[in-house]
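Got a structure for you, questions after.
Shown here: the complex without one of its protein chains, the others still in place.
Chain nomenclature is as follows: A, B and C, assigned in order of appearance, with residue numbering initiated at 1 for each chain independently.
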Amino acid sequence: MSPHTEALRDQACLIVHGPDQPGLVAAVTALIARNAGNIVTLDQYSDNPEGGAFFQRVVFHRPDLAAAIPEIEADLDKTLTPYGMQWALTDQSIPKRMAVLASTSDHCLLELLWRHRRGELPVTIPMVISNHTNTAEDVRSFGIPFFHVHSQGPDKTEAEAKILELLKGNVDFVVLARYMQIISEDFLDQVGVPVINIHHSFLPAFIGAAPYRKAKERGVKLIGATSHYVTKDLDEGPIIEQDVARVNHTMTAADLQARGAYVERAVLSRAVQWHAEDRVIQHGNHTIVF
Amino acid sequence: MSPHTEALRDQACLIVHGPDQPGLVAAVTALIARNAGNIVTLDQYSDNPEGGAFFQRVVFHRPDLAAAIPEIEADLDKTLTPYGMQWALTDQSIPKRMAVLASTSDHCLLELLWRHRRGELPVTIPMVISNHTNTAEDVRSFGIPFFHVHSQGPDKTEAEAKILELLKGNVDFVVLARYMQIISEDFLDQVGVPVINIHHSFLPAFIGAAPYRKAKERGVKLIGATSHYVTKDLDEGPIIEQDVARVNHTMTAADLQARGAYVERAVLSRAVQWHAEDRVIQHGNHTIVF
Amino acid sequence: MSPHTEALRDQACLIVHGPDQPGLVAAVTALIARNAGNIVTLDQYSDNPEGGAFFQRVVFHRPDLAAAIPEIEADLDKTLTPYGMQWALTDQSIPKRMAVLASTSDHCLLELLWRHRRGELPVTIPMVISNHTNTAEDVRSFGIPFFHVHSQGPDKTEAEAKILELLKGNVDFVVLARYMQIISEDFLDQVGVPVINIHHSFLPAFIGAAPYRKAKERGVKLIGATSHYVTKDLDEGPIIEQDVARVNHTMTAADLQARGAYVERAVLSRAVQWHAEDRVIQHGNHTIVF
Partner (left out) sequence: MSPHTEALRDQACLIVHGPDQPGLVAAVTALIARNAGNIVTLDQYSDNPEGGAFFQRVVFHRPDLAAAIPEIEADLDKTLTPYGMQWALTDQSIPKRMAVLASTSDHCLLELLWRHRRGELPVTIPMVISNHTNTAEDVRSFGIPFFHVHSQGPDKTEAEAKILELLKGNVDFVVLARYMQIISEDFLDQVGVPVINIHHSFLPAFIGAAPYRKAKERGVKLIGATSHYVTKDLDEGPIIEQDVARVNHTMTAADLQARGAYVERAVLSRAVQWHAEDRVIQHGNHTIVF
């Protein structure tokens, strides 16, 4: 058990969302109190006090949490069903299992592995999958399994099937760390866990391929990167995090790309961390980030 | 009633702080629920889950709030006294009364008046007091009373007495908007309301006079500004907000000062807004900003 | 003569651009030396060392500049014509004449007037023109003439004709400070001076109307503003400056707009200052900003 995990021992995270209504916060916090929990942090948001949607994230400490989870869940079910709320309870000492899909670029991939090694990402990384082999040695030097899945030509069916076989049952979410293959709708249907992407532009500017070239052509003064959940609409999924860096007329498209790499790895790392910490709630095409 | 105030009708803000202990959040939220309040936002923080201090800010909507305040206060008293907590309940539709003290510089003063006119600061401004007269016409064009209090020579006793006479009973907090007179301990003892200052450096760097000149001499690459509550220890009070701007070797001390003015007005405006919205809790020499 | 202008006495700014070729910088700097000029700053950029375009901005001090300008211009003509270069020489002690066009929003307009009054913008402001009257009193309190040009209904021909009549011969550039009327191609053909606009989004994201509403719908985590030269292609002109501010899920479209106003006024002010200081060179649909 890492020091990180130790600090999260007996700590639970409860996410609640659904139609806003009076008394919800009281109902949830009373439930935690009667289950011997002590609230560490509580974030709450309603998108409209009159008939809007309600979102809450509560982290609480509860001695012997692991043993108590079934009874807390039963109480949640009994308490929140009348309100029509959705909820999810997680034991924060159990890190999420994250697969990383990559191609030749290593900056996002290595940043995730390195932050993980520093104990800053509450995840385990059961595998890195790439359609190239150039990062294999680096990945394995972090003690992480590396799988090469060849993906050449227009038909990705076979490659995606192999990837799904590796992922199935083994991961809680997937990160596309500059993975340069388009994910099929079929893949998304089957993968069954959230997929997080990093797009190398300040979306919705420069949707699609070659954003740094387009940014150079348009003469923008800032470039950006966007991390979002992957949906069937390419580059249109709910945005988790974005950031920008200043550029100027002296920089070529290649310079923008080099500078942008540092924005990409920072933005993706924050998005992954927040997702892993259950801070991100998807709501329609938006995210609530607590 | 301004549109701003209208939006805040029947909205209360409750601040609670004191020793952390299990069940506090549940006790407070249950209290709000049984007093017919619907929570709009809730922020909560403990500086140490084991025996630390607990801080909470809850904004809730309660029909006919004004009439209900006495009974809510009685309930708070009964409920929170056993926990040893401090609390404060405010009706958010009643703006705080803010006095501004200024000298010759107009950038912080005008920014506050202008944001107030746009309805972005939930305050009234019963008076601006200056030891100079150059801003009188500008201030009055905003429909705000302007008082000149002469303050020449080393003895500030008379000037401070006049200022206190103007302030007493008329204001809920005081803002020093680049007021270039040192406030005496005696003044602070008597004024009886919070005093917010803007210091023209990134504290604790360049404490004291002439920070832009010192910044130039040290060759820093960023300059900053700091807004803080005024205490008897000059430049040492609890920091509310800070920000910086990038500078370079080509800039003179005068250039730093001109650039810095834009940081100062932004930092002070944010600090004032947060204070006026009851977002800032002082705790020792720190602030909790929700 | 303001202190600002005094500091710029006898200071010239020379802009040179055209096809890059060896010896250009030497030719220009030798010319300045033999005309008794002492270089204060020199910026130079080639977009491609092999057959690209060359851009240079030189500020030099030359005693009795006003009298010497004709002979320096003759020398420039003789020296740079063989290279096929374009050039422009300006006396920096003569501020550019700037007209501001505005509508109901005052934040960009007042920011420009206020920076001008502080001596931070090297311009004179012979007029503010608005299709509304709400800012008249504020503008005139700065000692600036205010003209109201009514612009109702789909046909803007008459309004534009009146504006052109006011501008013709009286201004060196025009600033659209949140002027909410679409400028016709005909107007641009006739105005004969550069026109600078502030667009309330991070272009090319959210081109067109209601960018803050679109930003809210897309769920972006940063909003921005863009200042650009106006061309016949709406929102497509060369970008001078951009910046962003962080936003979050709690903010409504109205909140984004209020936050964005502070980005807009800062971005437009920088663009105006750089243009007024001859720091911006247009090249195709790009700008070089020295």
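Everything below uses one rule, namely that contacts are C-beta pairs under 8 Å (C-beta built on N, C-alpha and C of every residue); 3 or more make two chains touch, one makes a residue touch a chain.
Every value quoted in this text rests on a predicted model; they were computed, and no experiment measured them.
Although one chain is not displayed, chain C still touches it through residues 22-27, 29-30, 32-33, 36-46, 49, 61. Taking the complete complex into account, residues 45, 47, 202-206, 218-222, 224, 238-244, 248-250, 285-289 of chain B touch the chain not shown. Annotation for chain A: contacts to the undisplayed chain at residues 41, 107, 110, 114, 118, 120, 138, 141, 250, 258, 262, 266.
In this text, only the chains that are shown with their structure count from here on.
Distance between chain centres (mean CA atoms), chain A to chain B: 37 Å.
Taken residue by residue, chain A touches two or more other chains at 45, whereas all remaining positions touch fewer.
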